[in-house]
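Here the complex is missing a single protein chain, while all its other protein chains stay put.
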Amino acid sequence: MKQTALTDLHLLARRPLYSGRAWAALAAAAAVLALLPLLNLAFPPGHALHVSAYAVALLGKFMCYAMAALALDLVWGYAGILSLGHGLFFALGGYAHGMYLMRAIGRDGVYQSDLPDFMVFLDWKAYPWYWSFTEHFWYAMLLVVLVPGLLAFVFGYFAFRSRIKGVYFSIITQALTFAAMLLFFRNDTGFGGNNGFTDFKRILGFDITAPGTRAALYWITLAALAGALVLARAVTQSKLGRVLTAVRDSESRLRFIGYDPLGFKLFVWTLSAVLCGVAGALYVPQVGIINPSEMSTETSIEMVIWVATGGRGTLVGPIIGAGAVNGLKTWFTSVLPEFWLYALGLIFVLVTLFLPTGIVGLARRLAVRFQERKA
Amino acid sequence: MTSTHTESAMLDGGPSGEAGYGRVSPGGLDTSHGAILYLEGITVSFDGFKALNDLTLDIGVGELRCIIGPNGAGKTTMMDVITGKTRPTAGTVYFGQSIDLTTLNEAQIAHAGIGRKFQRPTVFEQHTVFENLELAMKTDKRVRPTLFSRLSGEQADRIGETLELIRLRPEAALPAGLLSHGQKQWLEIGMLLMQEPQLLLLDEPVAGMTDAETERTGELLNELRGRHSLMVVEHDMDFVNQIAGDGKVTVLHEGSVLAEGPMSKVQADPRVIEVYLGR
Amino acid sequence: MKRRLALKQLTAVSLLAMSGWMPQVHAAGDTIKVGILHSLSGTMAISETSLKDVALMAIEEINANGGVLGKKLEPVVVDPASNWPLFAEKSRQLLSQDKVAVVFGCWTSVSRKSVLPVFKELNGLLFYPVQYEGEELEKNVFYTGAAPNQQAIPAVEYLMSEDGGGAKRFVLLGTDYVYPRTTNKILRAFLHSKGVKDSDIDEVYTPFGHSDYQTIVANIKKFATGGKTAVVSTINGDSNVPFYKELGNAGLKATDVPVVAFSVGEEELRGVDTKPLVGHLAAWNYFESIKNPVNQDFIKKWKAYAQAKNLPNANTVVTNDPMEATYIGIHMWKQAVEQAKSTEVDKVIASMGGQKFDAPDGYTIEMDKTNHHLHKPVYIGEIRADGQFNVVWKSKGPIRAQPWSPYIPGNESKQGL
Partner (left out) sequence: MRIAAIAHFLRRFLLGWLLAVPLLSAPAPAAGVDPALLAPLAGDDTDAKLRAIAALGQLPDPGAAAVLQALGNDRLYATADGRVLVGDGARAIDPATGAAADLPADAGAIGINNRLRRAIEAALAGSRLYSADARERLAAARRLQQAGDPARLPMLEKALAVEKHDEVRGALEIAVANLELKSADPAVRRHAVELLGRTGNPAFRSTLAALAQQADGPQAEPDAEVREAAAQALRQIDRHLATIEWAGNLFYGISLGSVLLLAALGLAITFGLMGVINMAHGELLMIGAYVTYVAQTLFRAWLPGWMDWYVLAALPLAFVVTALVGMALERTVIRWLYGRPLETLLATWGISLMLMQGVRTLFGAQNVEVGNPSWMSGGITVLDGLVLTYNRLVIIGFALFVVFLVWALLNHTRLGLFVRAITQNRRMADCVGVPTGRVDMLAFGLGSGIAGLAGVALSQLGNVGPDLGRAYIVDSFMVVVLGGVGQLAGTVIAALGLGGVNKFLEPYAGAVMAKITILALIVLFVQKRPQGLFAPRGRSVE
């Protein structure tokens, strides 16, 4: 009898990444998304199965947002660290990639100079040091990971070491992001000031506006998103994931059983920042511009709202949330341009009041009720 | 040692220096003088108010020590000092002969082999009973090992045994938040045991328990006696009588030791009667 | 778990529906769609909202007169919310979803820059109605606002003239973005050519939405002790109010240190108590106070429209340069379409050059044959106590735009497309 008992304990111990059905559903969703660019390329406009380039581009953008939301959910949903500064990491990733894209323009700029146009009108004669090597794609990719990662690590190390928690942490992340935004707004900083980077021509030699390139970027984004989801799932399912939730629920207790929260927080915080940076890097070539407004308070708070709407601490929720909120935004800004802010604002209020667990939470509750009805 | 810690903390964010204790103890702890914990002249003051005042006290290996005293006598503060939550304004705290606790943080102290149970039961309510024990289980608690750790068979067995011990086997898969008050108390004790500490600090372990539960808890502690050193802070005199036996009892008053000795002797002490039992 | 993901698919699909995957039913054929891409929310709404309204007015007017090619114009208004990536997304939507024949929109240079690639890729047509820094010439864009030589340089010339107070020293004060930077670069070169030393030029930039001008005004005062000084302000819309308030209260009167602004028009002055500002200057290609029948008619129409649609503060609405530029743009496009007998972008572009239009600015202005910019007259006005401008100087006639300023090295070669 004890034997059987023990085995069921082992069952408790072993946690699969996803249930078989979940894997299937995920694959299905991914497949649907992956199909769209093909439909766009394969069928002529007007054909019933044609997907407009606009829709593809839009979804590509949303997937970048979704990835950022996912990253934010890792820290907020699991470790209970609310960041109002993820827009910063997103933008830094974007800028890192943007530097390469700017170099890739070559002499096709307005001034036919080796330098980007904004450096020309600043009368700069050469690239500042921090632009060196950015003409190499892979170095830029390295920066995409390193810059947000390092910043997050250093900032996080000091913040967590001095045990800054909750609202305080949120506010200083906001301060950091705001400062960074002001810094990037300055033309003298060397990142194009308010205009940021735009008018990209090519990436790795491919014309950046060609449908093929678009599709490729789209698929890469989709893959990255899926990868990020699996990775995040793996982390949260591991024992480390359980430590993180413990940090969220009772950090001091965790100390007394021998864990030092610093390292765990730092790990997930940095991971999240890196994911966010990658999302930003994928975002830039698809929307064709990166500028400091991505670091504005508004952007970061909206990210939080995507997570909240989708359901924090569920990983899939933020992805849905990012899609839903931005979808609504796109829709509203066209159908009721004068009043969409009312609608959006109201949604935020209602979600916080009546959907504390977000869309996913609602879905779960409905599911449960449904099953009870059946039983 | 602290330096190596901070340094390593920068590398992998985890306490590594003291993780050493985690691995080598109990053998590693030098208790050659028979005592496991020394408090010497501890003073703690918050903005002038002295919560502890030149407190001196030591606990022997395998001893079960009961600490009693009226509210505000400084019992909880003393535990805070031992577990590193509060730094003493003056005085030294030694764990065994060699470890100066005042230089370590909570996590390091926990690793060194001191477990603490709080006044209000604090368990991770979102986690299942099983997970609570798993988290507490003694192992390398740095980041990387935690990330890649898989639960081995005998680890699961140990959790199983503990579950039996604290009688929560049926609730293993329940979120801890759903447990009754007493069950939470036991779960917390269970978590202490999983840490395999050499010194257990128990802050009012039977507060709010039914008589049956209290009874059971007493038995539990008696089972632990000898295997671990225990320090029990308690108000409930009957309970103290039940577990203290002929062991030493310490009476705290206004932040320092008022009386010390077997229960019978202490209860007879007029000063103790005056400040505590009398009322 | 399962439902969670089922829900995911569902959202994905419904999202597609929203973003126009599902074949949309358009009342195409009997109307011509016209996109209007101005921020109605966010920081730029302050300036752009009235452009949206004036565009709608012009469209109504055209429709009232039988539309274009016998078809009515159907405005498609979207709100890019002062968010540059959203500008790109929205322009893509207008061009590829709504299939608009032309887009009127954008205010800031960055918004224009962010939509440019889209217009190039989808070969769309954009009319950009705001004065800007030049240094750009795109086949798909017509610039109905002023290039630097149609606004900045005449203004500075005036300041140096006797009537303008014969300024010897200049404070180039601007918000830190591309328009002020480039304009000031051009002005500096121009001033050099007039023999002004660098020591007599002070270039100052403030962040967006800067609201505390105490230090800067104090510095201007200090700088002014060095000789007859004038301020050339390229401060972006919003920051002007605190700047002028500080200026007025610090007792810097126009008679001591005149300020000429390129981003302050009637619309902006609605938000300021103008009494302390009397005598400060602005340079535009149009002022509401210009007296001529076309303008009176334009103003009358606008006020009537505001009343009819009861826009906020309808009784105090004013007209300004970008509004006029929008108005001109729409009408010129109409003419071009009728000449080309088609709304096809390439044909329209071809027939745009040389279009003439009797503009409210009192001239029959012409779209340049090659460089996509208008020939515009230049007016310099002093702020009056009633928030209007008192024209103190005007160019002999319309001036041809120089998008590639000769004052920027390397531009000599560039002319036309």
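Details
Note that the chains take the letters A, B and C in the order they are written out, and that residue 1 is the start of every chain.
We adopt the following convention: a contact is a pair of C-beta atoms (placed from the backbone, for glycine too) under 8 Å apart; a residue touches a chain by one contact, two chains touch by 3 or more.
None of the values given here were measured: they were computed from a predicted structure.
When the full complex is taken into account, the listed residue touching the unshown chain is A:Val304, out of A:Leu115, A:Ala140 or A:Val304. Within the complete assembly, C:Gly165 is the residue of C:Gly165, C:Pro180 or C:Pro377 that touches the hidden chain. When you scan C:His192, C:Lys275, C:Lys356 or C:Lys369 for touch with the missing chain, the hit is C:Lys275. The set of chain C residues touching the chain not shown comprises 40-43, 45-50, 162-165, 176, 205-207, 209-212, 214-216, 218-219, 221-222, 225-227, 238, 240-242, 245-246, 248-251, 253-255, 258, 267-268, 270-273, 275-279, 311-313, 382, 384-385, 387, 390-392. Although one chain is hidden here, its contacts on chain A can still be listed: residues 82, 155, 158-159, 162-168, 170-172, 174-176, 178-179, 182-183, 185-186, 252, 297, 301, 304-305, 308, 338-339, 341-342, 344-349, 351-353, 356.
One rule holds in what follows: only the chains that are shown with their structure count from here on.
Least step count on the touch graph, chain B to chain C: 2. Of the two chain pairs considered here, A-C and A-B, the higher C-beta contact count falls to A-C. When you average the Cα atoms of each chain and compare centres, the chain farthest from chain C turns out to be B.
The innermost chain, defined by the distance from its C-alpha mean to the mean of all protein C-alpha atoms, is A.
One finds 72 Å separating the Cα centroids of chain B and chain C. Averaged C-alpha coordinates put the centre of chain A at 43 Å from the centre of chain B. Shared contact sites, meaning residues of chain B that touch two or more other chains, are absent. Contact residues on chain A toward chain C in their complex (touch as defined above): 18-19, 21-22, 25-26, 28-29, 32-33, 36, 46, 48, 50-55, 57-59, 61-62, 110-113, 117-118, 121-123, 182, 185-187, 193-196, 198-200, 209, 287-289, 291, 293-294, 314, 316, 319-320, 323-324, 327-328, 330-331, 333-334, 337-338, 340-341, 359-360, 363-364, 366-367.
Contacts from chain B toward chain A in the complex involve residues 9-10, 12-15, 22, 83, 85, 105-108, 110-111, 115-116, 118, 122-128, 130-131, 134-136, 138, 141-143, 146-149, 151, 153, 156-157, 159-160, 163, 169, 172-173, 191, 195. By the touch criterion given at the top, residues 1-9, 11-16, 18-21, 23, 40-41, 77-81, 83-86, 88-90, 92-93, 96-97, 108-110, 113-114, 116-118, 120-121, 135-136, 176-178, 181-182, 185, 205, 207-208, 408, 410 of chain C touch chain A in their complex.
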